[in-house]
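Left out: one protein chain. Kept in place: all the others.
Chain naming follows the written order as A, B, C and D, and within any one chain the residues start at number 1.
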Amino acid sequence: MNLGKVVGTVVSTRKESVLDGIRFLLVRLVDTDGKETPSFVVAADAMGAGPGEMVLTAAGSSARQTTLTQNKPVDAVILAIVDTWDIDGKTKYTK
Amino acid sequence: MNLGKVVGTVVSTRKESVLDGIRFLLVRLVDTDGKETPSFVVAADAMGAGPGEMVLTAAGSSARQTTLTQNKPVDAVILAIVDTWDIDGKTKYTK
Amino acid sequence: MNLGKVVGTVVSTRKESVLDGIRFLLVRLVDTDGKETPSFVVAADAMGAGPGEMVLTAAGSSARQTTLTQNKPVDAVILAIVDTWDIDGKTKYTK
Amino acid sequence: MNLGKVVGTVVSTRKESVLDGIRFLLVRLVDTDGKETPSFVVAADAMGAGPGEMVLTAAGSSARQTTLTQNKPVDAVILAIVDTWDIDGKTKYTK
Partner (left out) sequence: MNLGKVVGTVVSTRKESVLDGIRFLLVRLVDTDGKETPSFVVAADAMGAGPGEMVLTAAGSSARQTTLTQNKPVDAVILAIVDTWDIDGKTKYTK
């Protein structure tokens, strides 16, 4: 999984009909200090994530292993809201 | 999913026969400001996307989860035409 | 899919037996102007592609969606010979 | 598979319910000398790996081929604790 921060929303009215009702969030990947990087992904939101929240995203076929995304043309999903992480025993992020 | 801009078309007459009738579009990936990057992908067009439109593409096995692409040797598909997106509460792109 | 140019052949006698009879071609990826890049992939040839031809390749599980490659340990396939492509209305490559 | 070093833990209470009880470890990728690189992945821990241990991780659908991760939205898993590796006949890492 990747660590990322929810920074925005992508809106689309013309889309595959099976995607109706799925929110697409813009998630910017962060480094292990929580600092934003230039990389980002547009992910289906299976968690009701809000702006500024740190999340875990899964990619590829694993992104379809949620009730929300099953059998749908979705290759990235938010599967968890992150509370905290630590590196070498030091807390690097707390919600 | 990736954000990209439709910039061209790829034409092929000699191809896997199951691909007959599928349009292959050249989609240049954009950054979060909508600026074109050097990266691009050739994607099957499940949406009737037109030149200059911003789209969402899915890659890998997820690209085969549309009626158009099911069970076909296609690893990228356009699954939505983007209307707008915002970052940190500011609109970055409007169609 | 990726755009690439067939530049060579890889020969192997010791290989998974299900791969007998499959040609492995060396395909160099090109940019949108058709210029070769340092990146390349070795792809199973489902099309009878010849040296110098521009092709489309699919990667991952999608590479196994051809009669030639089904259920085989192949993660890249040539699925089309490219005739032409255009960018912003200008022809960038013609066979 | 990738070679990585366990450097931390990611904690999440709001997550896909099927992920309850799975530990998510922060694994920094290493080079062939065992030196840490900037790249990292958050992986489900199928092995009870501890901080500082070198591990092998698998990505994509292969990450779901363990009892722990089967059919779950997980795209990276720790599948082995590394004891040692050698390059060109020289030991580069020993636990």
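Please note the rule applied: a contact is a pair of C-beta atoms (placed from the backbone, for glycine too) under 8 Å apart; a residue touches a chain by one contact, two chains touch by 3 or more.
What you see is a predicted model; the values in this text were computed from it and never measured.
Interface with the hidden chain, as seen from subunit C, comprises residues 7-16, 19, 24, 26, 28, 38, 40-43, 51, 60-61, 63-64, 71-76. In the full complex, subunit D makes contact with the omitted chain through residues 1-3, 31-32, 46-47, 56, 58-66, 77, 79-89, 92.
Just so we're on the same page, only the chains that are shown with their structure count from here on.
Homomeric contact subunit B/subunit C: same residue numbering on both sides for under half of the interface positions.
Taking each chain's centre as the mean of its C-alpha atoms, subunit B lies 20 Å from subunit C.
Averaging Cα coordinates per chain places subunit C and subunit D 32 Å apart. In subunit A, 60-61, 63-64 are the positions where the chain touches two or more neighbouring chains simultaneously.
With chains as nodes and touching pairs as edges, the resulting graph is an open line. All chain pairs that count as touching, in label order, are A-B, A-D, B-C.
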